[in-house]
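After the structure tokens below, expect a handful of questions from me.
A protein chain is absent from this complex, but the other protein chains hold their places.
Let's look at subunit A:
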Amino acid sequence: MTSADNLQAFKRDGRIVIVGASLAGLRAAEALRGEGFTGSLTMIGDELGEPYDRPPLSKQVLTGWVSAGDTTLPRRRDVNAEWLLGVPATGLDLATNIVRLADGREIPFDRVLISTGVRARPWFVESEAALDGVFVVRTREHAEGLQRALAAGPSRVLVIGAGFTGSEIASICRERDIPLTVAELAPAPLVGALGAMIGEVAADMQRAHGVDLRCGVKVTQLEGDAQGHFRRAHFDDGSTIDADVAVVALGGIRNTEWLRGSGLAAGVWGIACDTGCRALTLNGLITDDIFVAGDVARCPNPIYEYRLISLEHWANAVEQAEVAAHNMVSGQADRWPHLSIPLFWSIQFGVNIKSVGVPTFADEVAVTQGSVSDHRFVAAYGYRGRVTAAVSFNNAKWLDHYRNLIETAAPFPPPCPTPDQPADMKPVPVDFPGPTLLAQGATVVVTGHDPGERRVTAAQYHR
């Protein structure tokens, strides 16, 4: 039998298992059926219910406009899958091609897609995290609980961590006229994602909207009352704050623990894969049957020197799901690479923030259009003299232009594309915090080490 015959037989009768039934998992399932896969499809997910969309959770849902249960994702087609929901996968055996579930079941597969994403990083003291009034926001249950607490009219909310999610929640609290303190370890909000200069703009925006913003401080303790309700937070400078809701927004933890011992290159930054979404083993070998997509993937991109990049971006999850699905049912000569330039958006304090490229892959940043003080501008990022990213505040229609500059490795700083050149275009150092802070707030992390650093660490795997 030729490999083409094998492929036809697999597309007709093969077994595909998708672990992680959310955005990337659902989109991959739809794409597999769209590619003509008629074999058996099993969707494994530890959450109950149909796949739903997360971005509205920290936006529409918390304002009270949309209920958390109403963010179920639309379907482009029936995926005709067997759904095993409410049960996590606990292991993957590459030798026997089996996914193990927490309830003891073993699910055999010919090909598997891993899209287990990220979970919220919980508060570091378990007993304090369990206090009534302490929240994280990743799932619809979380958002529903926080929405209810906000609707009850708290005297003050404390948001811990001013990355994108924390800043969006802060924005909604102010929209609902709730007194609010935001605590951030970095010198300004969004610094982990966008650097110090844009962080200053974000700080300005928060303060202009009446946020009590405290930067460069660490929350050390969450204190509860006799009924186990959160009442007060302690800071490392000795100060305290009284509040009755605390939102812990310290970024995510990639769901890779269940792959420990599988032999895959899976760790805190996700699962390493090639541009075709095929997973790598610990020894750097590409697997044939194991694919990865979404927030849990860690993928090289030639525009960024083939360094491995972990993204927590909606559009990336959708695109990788489509590439992975296509490659799962295609022969060697027909596979697609996922080489797109990252895109991200956020909405806070009435401002549409968007980015293209990888802002953390930069050494300098310069405002190239508009005005920072009006909160309406574009800033370009550069690395060793070429454009690598851009961020817009209420100026999104220009991002295609910058995407083109990134694709063509245009020199940095780029000229302003319109006559109304901003007063100060001088590039400044981008100034990102170290890796421990990046782990908490950034939604893009460049994880391969810089070859210029000349260091290497060998990992050994013992069965």
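The rule is simple: a contact is a pair of C-beta atoms (placed from the backbone, for glycine too) under 8 Å apart; a residue touches a chain by one contact, two chains touch by 3 or more; residues count from 1.
By our rule, contacts and distances are computed from a predicted model.
Colleague: Look at the options "Acyl-CoA dehydrogenase family protein", "Ferredoxin", "Multiple sugar transport system substrate-binding protein" or "Cytochrome c oxidase subunit 1" and return the one that UniProt uses as the protein name of the missing chain.
Modeller: Not shown, but named in UniProt as "Ferredoxin".
Colleague: For the chain that's not shown, point to the residue among A:10, A:235 or A:345 touching it.
Modeller: If we include the chain that is not displayed, A:345 is the one touching it.
Colleague: Which residue numbers on subunit A touch the omitted chain?
Modeller: Subunit A touches the chain not shown through residues 48-50, 53, 55-56, 59-60, 65-66, 70-80, 82-87, 103, 105, 313-315, 318, 343-345, 347, 349-352, 354, 376, 394, 396-397.
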